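Of the protein chains in this complex, one is absent; all others appear in place.
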Amino acid sequence: MKIRTEVNINSEKQSNKLENLGRLLVKCPDKPGIVSVLSTFLHNQHANIVESSQYSSDPENGTFFIRIEFHCENLLEKATQIEKDFEGIADQHSMDFQFTYANERQRSAIFVSKEPHCLVELLWEWQNGDLDTDIVVVISNHEEARDMVEALGIPFHYIPANKDIRKQVEAEQIRLMEEYNVDLLILARYMQILTPDFVSRFENRIINIHHSFLPAFIGAGPYERAYDRGVKLIGATSHYVTNDLDEGPIIEQDVERVDHRDHVIDLKKIGRQIERRVLVKAVKWHLENRIIVENNKTIVFH
Amino acid sequence: MKIRTEVNINSEKQSNKLENLGRLLVKCPDKPGIVSVLSTFLHNQHANIVESSQYSSDPENGTFFIRIEFHCENLLEKATQIEKDFEGIADQHSMDFQFTYANERQRSAIFVSKEPHCLVELLWEWQNGDLDTDIVVVISNHEEARDMVEALGIPFHYIPANKDIRKQVEAEQIRLMEEYNVDLLILARYMQILTPDFVSRFENRIINIHHSFLPAFIGAGPYERAYDRGVKLIGATSHYVTNDLDEGPIIEQDVERVDHRDHVIDLKKIGRQIERRVLVKAVKWHLENRIIVENNKTIVFH
Amino acid sequence: MKIRTEVNINSEKQSNKLENLGRLLVKCPDKPGIVSVLSTFLHNQHANIVESSQYSSDPENGTFFIRIEFHCENLLEKATQIEKDFEGIADQHSMDFQFTYANERQRSAIFVSKEPHCLVELLWEWQNGDLDTDIVVVISNHEEARDMVEALGIPFHYIPANKDIRKQVEAEQIRLMEEYNVDLLILARYMQILTPDFVSRFENRIINIHHSFLPAFIGAGPYERAYDRGVKLIGATSHYVTNDLDEGPIIEQDVERVDHRDHVIDLKKIGRQIERRVLVKAVKWHLENRIIVENNKTIVFH
Partner (left out) sequence: MKIRTEVNINSEKQSNKLENLGRLLVKCPDKPGIVSVLSTFLHNQHANIVESSQYSSDPENGTFFIRIEFHCENLLEKATQIEKDFEGIADQHSMDFQFTYANERQRSAIFVSKEPHCLVELLWEWQNGDLDTDIVVVISNHEEARDMVEALGIPFHYIPANKDIRKQVEAEQIRLMEEYNVDLLILARYMQILTPDFVSRFENRIINIHHSFLPAFIGAGPYERAYDRGVKLIGATSHYVTNDLDEGPIIEQDVERVDHRDHVIDLKKIGRQIERRVLVKAVKWHLENRIIVENNKTIVFH
């Protein structure tokens, strides 16, 4: 699968656009003047704000969140100094903050079991220049996806898994995450449960796709249960993984209409389309640092 | 509120169209030849099939369902004979069946508590000639809707209710259902729970609107719980009432997108729009005899 | 129709929330530091920014647009001074700007012809406390809506209209707009064409609902033409009125699915639902000063 002519053009354009693009995420107690402080700081660094989104849980004594996207000449060279300069402001206003740089691409790992549709969609978007990440490794408890992954030059690791050997499986997975220096884990229909120890190593950095409209049909067999209940819409949910199964912060959801003629096999087919687009959206937003997690919910700055 | 000029025109057109229109619903074991038997029977009665929808749970040894809409000169005069003639066929093929006649309008009662939006929508559709029923009575445990209902010439009964006096409340409600000869009960945000005794008197004839995307958020406070969970879509569900709270056969569902900025009050506003249209659709389909209940699920012939 | 108990509560809540809420819309050449200038200005006025949205047509030499919602103690008393103080900044950065104050409610007129559904929806939202405006007059070229409008205490003026008497009709309408001191004109299915002279008096202050998905089916009979073309979705479009028929800046659009069984009368019924919600959304956004018109397109800050 080598449809890369246009891709390369896209990537070049993309990287020009991303060069010197920075993002600042801030969380702090809400009070008058914060936007002024931040925008003045950036202006003094000769940075131009190109996008800014904010949210306050309550203008009086609530928590304030802001995501600023800015452009700045020679950004990477100045980054260390900018971050250092910012520390005083952060202290003064009790800010949690994070600077990220668009052309320091995040490194992603994809975990997949037997059903390949979410993996295929992610790879396709990535080839197309639409996923701003390096996919550095694919891990599966089945061999089926190997050829497709390796054909794209991505390392594929087969790690058979079941609940009895969970500990040793995760040890190997963690070793690979370290070896490949992974920032983001994408569970693209990976049907194994992760232990609290594993999850805690990647807080708010594991994105799962659950094949139901959560909180309906938590756990196994959601399409079967949707069929039994006779729902008229089925859905999919992308969320960060926490230690409560399918209870993590929801990033995105979508649904499609079904009717009485749709058996479980039809729900699965229709559902695959939903899962594909819902997972890809969540991953894109994460890679663009658009998501803040607060109180097991997400603030997504579109 | 007297915007009835166009309405009357619509109603006349409507009743011409509905005159001599009959519907036959059949459920029986699936086997070859059923459609042939039914269509030949209707043809022999000089009836012309204008719409026909069918569904088989499984072509081999499953259950077969069909809804036929037919036109027949002087239908009401011939109805008794047609139904009598049909009995032999029904016996032979183990059919459950029901004939209905579009211009024998069903009589509906609406139950409402404080929130008027679903009631308003139903009344509006009805005035517009788009709800093919007689709304014969509105019952409420609050006085708020009285003026609006009585202005349209519909009797309004105020029956204060709480769980301690449920038995006597329902006795009065049942008396009214009998007095008004009610076919269909519409719970348009009626916030009282009905007892099994009440429900059993109106099997598959009570339609409720629940303000969530069932089976998510069964029971009280669904918008509050949707807010707490951080869902990205909220929904509403119309269903037949059974003795399991919010577990009855689902007729229709829909959703709207929300985001982190939407507080509970916003979810309620957005939700009202969904509730209105989801309830009206369910009521229309019921009135057109488009719904068959089977195994706590609905077959809806659109 | 007197369902005002809850309404009054809502309105009170609403007006508390809106008291001391200001909005600043700015358009200027894009360059670094503008957000800093604006936020610092507001901070110095002791105003707290509660919402801020911006858009740049191009970060390099483009046009910059921003909408800031802020809270400020005793805002109305300080407003004149704030606006005066701002002038220097505006001059320096070549800014077009507008301050508005949420509890100085805009005054709206609704124009309607025979079909009442959009009028009904607007009145309903308004009664519900969800349209932040005073509806000061309804004008119609038919008498049908009079009772409904007057029952709510709103003046109703019947002005028969046709293209031969357009000039004198508009003279009377303009007189009423002045008498009632109208800020916003809402064409809620008003089926008369307005002259350039009339339109020029209310630039970007006349909102129309067109019953198609523009630019498809410009002009008369869109549902008939949609039926003839066999489209699978029908739509509605709200837009500001300009002198090019149905060519003004689009504010909002939506669609619904239809199929081959839907005749023109069905398209109209389905379409009414779309028109209602699309018009209401546009009006709300206008009233909240969320819309900026630029190059015959709208920037809508949600």
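Going in written order, the chains are labelled A, B and C, and every chain counts its residues from 1.
Heads up, the rule we're going with is that contacts are C-beta pairs under 8 Å (C-beta built on N, C-alpha and C of every residue); 3 or more make two chains touch, one makes a residue touch a chain.
If you're wondering where the values come from, they're calculated on a predicted model, not measured in any experiment.
**Q** Among the chains present in the display, which ones are touched by the chain that isn't there?
**A** By the stated touch criterion, the chain not on view contacts A, B, C.
**Q** For the chain that's not shown, point to the residue among B:V50, B:L76, B:I165 or B:I193 touching it.
**A** Touching the chain that is not displayed is residue B:V50.
**Q** For the chain left off this view, which of C:C28, C:M148, C:A188 or C:I299 is in contact with it?
**A** C:I299
**Q** Tell me which of C:V50, C:V112 or C:I250 is the one touching the absent chain.
**A** Of all options in C:V50, C:V112 or C:I250, contact with the hidden chain holds for C:I250.
**Q** So which of B:L25, B:L42, B:V120 or B:V283 would be touching the chain we can't see?
**A** B:L42
**Q** In the full complex, which bits of subunit A touch the chain not displayed? Write them out.
**A** 1-3, 5-6, 114-117, 120, 124, 128, 130, 144-145, 147-148, 151, 269, 273, 277
**Q** Applying the definition given at the start, please give the residues of subunit C touching the unseen chain.
**A** So the residues of subunit C touching the missing chain come out as 55, 213-217, 229-233, 235, 249-255, 259-261, 296-300, 302.
**Q** Which subunit B residues touch the hidden chain?
**A** Contact residues on subunit B toward the absent chain are 31-33, 35-36, 39-40, 42-43, 46-54, 56, 59, 71.
The rule we apply is simple: only the chains that are shown with their structure count from here on.
**Q** Which chain has its Cα centroid closest to the overall Cα centroid?
**A** C
**Q** Please report how many Å separate the Cα centroid of subunit A from that of subunit B, as a whole number.
**A** The separation of the two C-alpha centroids amounts to 43 Å.
**Q** In whole angstrom, what separates the CA-based centres of subunit A and subunit C?
**A** From the centre of subunit A to the centre of subunit C is 37 Å.
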